[in-house]
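Here the complex is missing one protein chain, while the rest keep their positions.
Each chain gets a letter, A, B and C, in the order it is written, and its residues are counted from 1.
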């Protein structure tokens, strides 16, 4: 087998040194009653070529964006990924390295992640960003736990317009604790309704998402003022589409204490939902309650600039059960991809790309509205929006699959009150022509 | 444009230093009557994404091995290429380097090509190999010119069983010279007929190919003895399928003075015929008459081993019109790919792969013969062979294209006397199942 | 050579990306929502390529050489796995595609669950956790849910001192108080110690087996019996599964819940920090508690099942790190039953190193090891040479250092895990380097204090970094 270098001769020589008669004898420290009796029932090994064939066949039936026009967003976005990013990520020194515990021979990873932290801070208007969380959902759960650590309170509030799957993960993380999660309702405009906030008592944190799950852009500035009416409450801004902040006022500019979300949009393939990138940033004053790894700048013994893992005293391997989180492996390579992508986009590029996403989505929204399929919500949206379709659209939707169009996400499983509504997403990968074709098909 | 870094500000600053009012003024040294008056009539630039779509569409209709079962050989072979080779070749330090004129910062290329030269010598049983020629055909032409330089004679003989397209290239190279090329006939067994050799007078060199164009394995040992009856005549062994020498006696072992051929089989994609790899090796005593670049081992000023371009006094940039060839750029990256491929195969691997190619081809040959489609030639073959099909097979062949099978190469355009014959090739990429399917189809 | 930080480069108006053609009008947006856009540097495509090419050259990966980082299983990451994960049908798949258009991905996940069940002997598997500690968290959530469902929530979890470092934090996240269990003089757990601590307030035990000393917990069956007798559950940290594939049936020896690190045992790359994947395998009894959705098979179709009332819920927005699952699945298909050889060779390599070096470095537990062995700097201390110096000097020999100062139960630990990927020649070079360093400790300790000499930077001031954190530029 090409991954296993040992020849029979090597094995014999090494066994002799190891003082074992044969390979089985190496396991003499395992009591007999702990030894496996049967062989593992696994298939015959495939050759590289058989594996290629097998995987190509499995992948061939997928409704991926290479074969379909997919109008799905909802936390996973089809953006173009430059070939530069793909090829750079295949460099062995980057993708076969471990966590940079030995900084002298890990400056590549370390400088890259330091750059990542910086660009994330600039994008979100925050002061300190960590080296990544697993995904947007677990990042939000960790952010809410962090508000509890920072405020020493026990109750958080989360908008119903936050991604429903993110809220499920929050629920899971909170289930075994004695902390409480309260849901904030959504108004008729598609935005979080804060009117009842003051009745909820002492809150550790309040989380909303912008653009929210319906694609609506929350008025973060107003929200921040409302939430900070209680100065001890932390304002958490979540997101699933960071590209929006190429155009929108940043969470930091609107007073957020923590900004967290999914970074898959930034140069990372959708890959059926993962690996993505949990982005996580906060104000400097909260840094010691933050979860996750941090890279800091320092100097070596000759005075040369270098980068190291730092503030590890927050982390599980040092602080053990008192750690700010148990996270250890994170999404490092995805953070690297995002850094490459943000570097390629630049400030000018992200502005234009962000605009283009919104403008294409607005074009479709208007065209659908003209065709009688309006949005139930009036708030401005970014690159996705909710549409109420006439009765029977479920059949049309199904029929469109045959034409290789996935015409949005039905909201029934997530919001029963919006059972006749679909969430439509438009990115730069769908051209005006594609949009016109969709309008024609759905209004046929 | 993402490849062009200059901003308007950069341009203004630089123009000032350059002393030019604007970009047009930079070209003041070009007389007016030499300035182009019109704009180039070229299309609008495509975005990266438009280009991807365009190229995917162009490639989609190709009868490539990804979509078809292709039984074509004839100098281009479909072998599996390990993913390792593909990914290693994309390393920028390898593929974006120039010819290693500055050895201190080119040791990667230099050691690789030194290894290539060595492995080529070992494969072909020769003493010295160059860093590559353009392809098998031009390599043969250069080899024949070299026999003329080495022997100071003016006439060469080439077997009619040498690849007909290689012979055309030889003809082209010889056309403006006063050297002569004589054709040696093919016997009824499919092998070169040397019976008339002694009547041809003083020959600089005699070239045959093994396995020859018909897939037949020439008796190189006997041929070498016959040819070397005149000790001044150089024996040139050409090939288009070097994998055969995992199994067959090497040219060097059979007395060849020059061995040359196409190395595409060794880890290089077929790419519609190029880039491939002109392999070229000779006996040590002829090294100073060899064309092409050579890498040699030496030491640096601290005594450390290193590699350099050497014996450049044979080459065009030093020796100018007296050079052994005008070749300058060669097929370096393809030689690198071949080195990686040979390293991955190893001695054990090439033996087994070579056997498997032949065994699969023999299986098909026997099955076709059983079905009444026999070979006109009796000589043993490697991984391709000639089959005489019944009348009307041309229609069957055409019909098989619809079933995504390319059932061999019709020999009519190359050998009118074999108009009802097809050259069939079988490599390891075609399974027994594929072979059985072909037999079933052609004998339907 | 230095490479400036990204924002020290570039010039406004440059671009490194190809922007799609604009084919629609600009749509108006309420000015109060519009920001200035992030202050990113504008670079050209060649700028970007050179920047990251240069940075990468300062990194050491498995592709650069031996990386014997104990407990991290830095084995070879097969290139074909990257090819598979990049197939457009997988890489371009949205996680909420209808089931009819997801059959390939679901098949892969279902089969992978099955393979992992077969390898561990724990038949019910979730692929959702995104990393090892995420798997631990999931396991602890299952502990909590299990006891809650029994109507008797419990408050403590036993954790041996030879367990992985993440375990206490994972337990604490679920509200459990970790209780330390001391290992015996042979470096393995003693049943009586566990019996003394185990009670009906204790949810169970988290055992790393082989443990972080590289030793097999030979009393595991007895320990499991004790814990089970008190109504507790046994959690296995499967980070060291590379030692025992085909050798031990983890379910059979009493483990109820086990997480695997696909980025360790199953060859997926660690990516300079992740992403990994931490599937959790459980007994049939615990299957109802696994996260949703579950991938199930109906006839010849696969679907996602959300209807699991006892489930702990979701730990990831979608299906976990699917791209990593693709790689691990490819690895398992490439090796099949040869996975047993993987473990045999991994253990052979560790024992070969242990026996070759034991005259040169102090070996605190001199018994057959599993996939890794633990030395200390005890013999070198008299020359004022410490584990850190030895580690840094290895860099000058072209090796990545082992894990150091872990496990905590051994002072000055040097924890070496070669993995099965390393050939005898490479091991011999590594052994030779460590012998030379032992010699150098006697003859030139300052050479070791001054190491490393050859990497881009020398020893870095980590204290200053933490005291005055500079976390962005």
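Operating definition for what follows: a contact is a pair of C-beta atoms (placed from the backbone, for glycine too) under 8 Å apart; a residue touches a chain by one contact, two chains touch by 3 or more.
Since the model is a prediction, treat every value here as computed from it, not as a measurement.
Here is the thing to keep in mind: the chain we left out touches A, B, C in the whole complex.
In the complete complex, the hidden chain is touched by one of B:148, B:181, B:247 or B:386, namely B:247. Residue B:333 is the one among B:158, B:184, B:279 or B:333 that touches the chain missing from this view. The omitted chain makes contact with just one of the residues A:2, A:35 or A:149: A:2. Remark: the residues of chain A touching the chain excluded from display are 1-5, 7-10, 47-50, 82-84, 86-87, 92-93.
Residues 1, 9, 11, 14, 44-47, 49-50, 53-54, 57, 62-65, 76, 78-79, 398, 421, 423-425 are the ones on chain C that touch the missing chain.
In the analysis below, only the chains that are shown with their structure count from here on.
A straight line joining the Cα centres of chain A and chain C is 20 Å long. With touch defined as above, residues shared between interfaces to two or more other chains in chain C number as follows: 12-20, 45, 49, 53, 80, 82-83. Residue positions 48, 80, 82, 90-91, 344, 429 of chain A each touch two or more of the other chains.
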